[in-house]
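Only one protein chain is missing from this complex, and each of the others stays in its spot.
Then we have chain A:
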Amino acid sequence: MKNKKPHLIYDDQGKAVSDRPWIFRTYAGHTNVWESNQLYRSNLAKGQTGLSIAFDLPTQCGYSSDHEIAKPEVGKVGVPVNSLDDFHVLFDQIPIDKMNVSMTINGTAMWLLALYIALAEERGIDISTLKGTTQNDLIKEYLARGTYIFPPEDSIRLIVDMYEYSLQHIPDWNASNICSYHLQEAGATPVQELAFALTTAITVLDAIKERGCFSAQEFERCVGRISFFVNAGMRFVEELSKMRAFVEMWDEITRDRYGIKDPKYRRFRYGVQVNSLGLTEEQPENNSWRILIETLGVTLSRKARCRALQLPAWNEALSLPRPWDQQWSLRLQQVLAYETDLLEYPDLFDGSHVIESKVKDLKEKAYAEISNIIDMGGGMAAVKNGYMKSALVKSQSERIDRLAKGQQIVVGKNKWLEGLPSPLVSGDDGGIFKIDVNSAQKTIESLKNSRRSRDAQRVAESLAVLTADAEQGNNLMPASIECAKARVTTGEWSATLRKVFGEYRPPTGVDGQAMEITTNRGGVQNKINRFVEQYGYRPRMVVGKPGLDGHSNGAEMIAVAARNAGFDVIYFGIRISAAEIVHSAIEENVDVIGISLLSGSHNEIVDQLSAELNKAHADIPVVLGGIIPQADIANLTAKGIKRIYTPKDYDLMMIMDDIMDVINEHKLSPCG
């Protein structure tokens, strides 16, 4: 065709066309399978074009809903799934042969995929038609997200098993999704995001290669199945450049390191959730603009446009979104894709010297970091020795320091604080979503029913095969699918593999941190010096993360800040039981217990803590921080919690100062 215009997109016939929009998703799931099924169906009716499933923490960490550790968490931050019976309800009337389904599932990814396959088979659907993704990136779980179960080697083995199985049986399935999203939420800079995510992809591909289960041609296809899940923050020009860097680097790495010839298999395919870490509790309405701007970073540049997008909501820092909040964010995507002319143009940034140079700069730095990690022994080594985790903790603390000093402006948080009250939070529900605490009962009933009605012998046999295959190094997918059909539970599948593989606890990244959180130290240091003089030792604090909550940022920042202020701090990472925290607090004779909870299970867990403290006759003041709705505060205070901090308390040294007051008050009280 002659006279092609560079500002138009042409199809094969030379006709000017528009691009198809990306997949619109909403990350959703809560309460139980019945409620979540309703939610999915109504979201689809509103024009959402794919499903993105949020599971509750017990399901993600491999516990059934009736396990002791699961109790406070069932249905809180996602949907609980105990057995195939639950999956039948969850996907009721949803055409899974046509639907693209993304599951945010990691430690138990193989199990959930097995359930999905078993569901298809029981429904008589050809499993090769299944389309979707299991997140299944365990490296970023160790670094940022926290729903790991097994040691690194075994986790990688499960991932490779899934790639092997998927390529043969469900070719359109993304067996894993390499995530940089969570790394940014844990503090990663753009360069760290590029470097750590690509290192993860290399680690997975190297492991696949090492197994040697694919022919050269199959390996090409397998590389083509690697997809990514990326973040985009407020610095949207840099983010746009980062996306272009990702595209170029992935093309280069797959070509040069793995010799992939077909460019189609070297394409960087990615989905996005935009940054939520920067969304504020203060003036929450401003978050809507932030979400819009962050969306631009991953949609403007056609060359690096996302395949699927899910957006947080304006009330991100308050609670899970309500259906209306999700609808509002979905509308943003629809407005951008259908009301604007964005999808009519080729790449807008080709030829831009600015973007080109920025991309080059990011790439150089990211490549340098990748080779640094490879020299260290690769992705797994850099998990085990804590290198990557420490780097993230350091970046996060630098971010927090910039916020506290006002070097990084966040409107409504550290600048222009005065504003009119937001009508968004003045409704009856305060603008937040509340889970019905009794809804877990229905889940537990249905779990009991499944257990009662299943064939016990088939269960025992399928679990025995699972154990044997795990021990012998066989691919665990077939055994898992049989377990699913036998109505094995999430807890049983996981416990069986826990027995074979053991469990793993990665480095916390806080020790050995040489970084500074420098603001406002004078005040608190005076208080601490006086304390040391009077009592002859440094104030001691345990920072604990009870339950299954994996949000470690807050606890890490508090631990580091407390140390920098002059406390002796004991911190041992996430997923420690209330009993273990109290036990440690007692042995260490601490002056205060600091608890961090963002999983919505604070009411139940605070009860557990009080019970443990009472049992030991230990009178230690407790302070709490995290996502704690205003409505719960009075009740928690009545239960004896001395202070409650939320994201708006972002100056860490002010928190430390306040905690010293708690300690001093306690020392002076008759029981101190």
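Observations
Definition applied: a contact is a pair of C-beta atoms (placed from the backbone, for glycine too) under 8 Å apart; a residue touches a chain by one contact, two chains touch by 3 or more; residues count from 1.
Rule of thumb we're sticking to: contacts and distances are computed from a predicted model.
For the omitted chain of this complex, the UniProt record lists the protein as "Protein kinase", which is one of "Ni,Fe-hydrogenase III small subunit", "2-oxoisovalerate dehydrogenase subunit alpha", "Branched-chain amino acid ABC transporter permease" or "Protein kinase". Considering the whole complex, the residue from A:L84, A:L463, A:V510 or A:L652 that touches the absent chain is A:V510.
Contact with the chain not shown here comes from a single listed residue; of A:H88, A:R538 or A:K639, that residue is A:R538. Among A:E218, A:E588, A:D607 or A:D661, only A:E588 touches the chain that is left out of the view.
Across A:H182, A:K413, A:K527 or A:R563, the residue that sits in touch with the chain not pictured is A:R563. Counting over the whole complex, chain A has residues 385, 505, 508, 510-513, 521, 525, 528, 532, 534-538, 559-560, 562-573, 576-577, 579-580, 583-584, 586-589, 616-618 touching the chain that is not drawn.
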